[in-house]
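The complex is shown incomplete by one protein chain, all other protein chains being positioned as in the whole.
Right, chain A next:
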């Protein structure tokens, strides 16, 4: 099991060839076993036949001589038979008479005539015609000589079986080499095939990785397999996904833009009001100047009035410019940004006769690398939402606390409490489902800013009524470092 577990950790382009090779080895083992078994049986039956006919020939040649006890004739027959049965490569033949004594042997110096047959000869035979002794690579066979139903003697033979074992070894080696080459070829072929098969998966993987890093590109048609099939349909599916995602992103961007414009509209009308308010005073002051301009007290008062009115107008215009000029958004967040928010909120607050609790703790030397534009936009959106949720004459709050490693922004309202979707959009790990409902783009933009900064957003009910939205944005290390150095 551990083996299979380990095998699973190997990439598929190596695992398949390894498995193919293992399979080939297993097959070759089985085939080799079968072939060798068959071969040894064929060899043995062939040798049995050969030995049988050898013994038949010897029997015919020696029987009359054995009956007469003619030592020379028996020896002569054995001696001549050695040359006639070269295929069997006989090593030795011994003929015994009726009394069990040796009549003649092919090598009389080893087994002399008229001697007793050595013990070992009687016990070396098995059930089949030929018995093999693998150690000495020798085959043994014997035949009883029977004449008219009476045993008259026996022939004991031994022959060289080394060529049989050599042939088996040779075939085994041939099988091993052939199967080894086949296994290697199949494994290599399997490797190439699997590489080829998983190549489209790699293309898909690369594209998915790129998409995870933010650039989802459709797979170009050049990388599509020529013949379609499953891979082409997979690629098509992926491309469809990329296109849908792009459309959705475009749509979201469009909506965000529209929301921006909508809030701009609201702000513009507020600003128009804000500008319009001093305008009445300014025109009055101009009339007063026209009429009583020569009176120094009146003139100074009127000019001062005009100056303050124009100041107020300039503030509003500058704040609006800061918010809607993209080149300014790239700046790090500063106290000015928050001041701008305050200015921008003023007309809306006045319209709804609401009060803003402003608790901003922003040390003068504090510089943050948190991007200014998005944070300002997010804070503005949250404040606008809070204002919309809070009844007229109510109170909303902004609290900014800055510590060494984080910026905490809390926006409170006195509304009836945030809807579930809005809370999900801000604080859930996966805001997807809430976003798809398609409401609260302002909140969605705030959430995206929080995610981009690597921060966190929470929504809690306020003590009396309403909710508190808290954004916690981390201040990155290098920024802190720079700050401490600056300090």
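Here, a residue touches a chain if its C-beta (ideal position, glycine included) is under 8 Å from a C-beta of that chain, and two chains touch if they have at least 3 such contacts; residues count from 1.
Keep this in mind: contacts and distances are computed from a predicted model.
Of the names listed as "Predicted Zn-dependent peptidase", "Acyl-CoA dehydrogenase", "GntR family transcriptional regulator" or "Phosphonate transport system substrate-binding protein", the one that matches the UniProt record for the absent chain is "Phosphonate transport system substrate-binding protein". Here the missing chain is touched by one residue of A:72, A:251 or A:283, and it is A:72.
Among A:16, A:77, A:104 or A:141, the one in contact with the hidden chain is A:104.
Counting over the whole complex, chain A has residues 70-72, 75-76, 79, 104, 107-109, 112-114 touching the chain that is not drawn.
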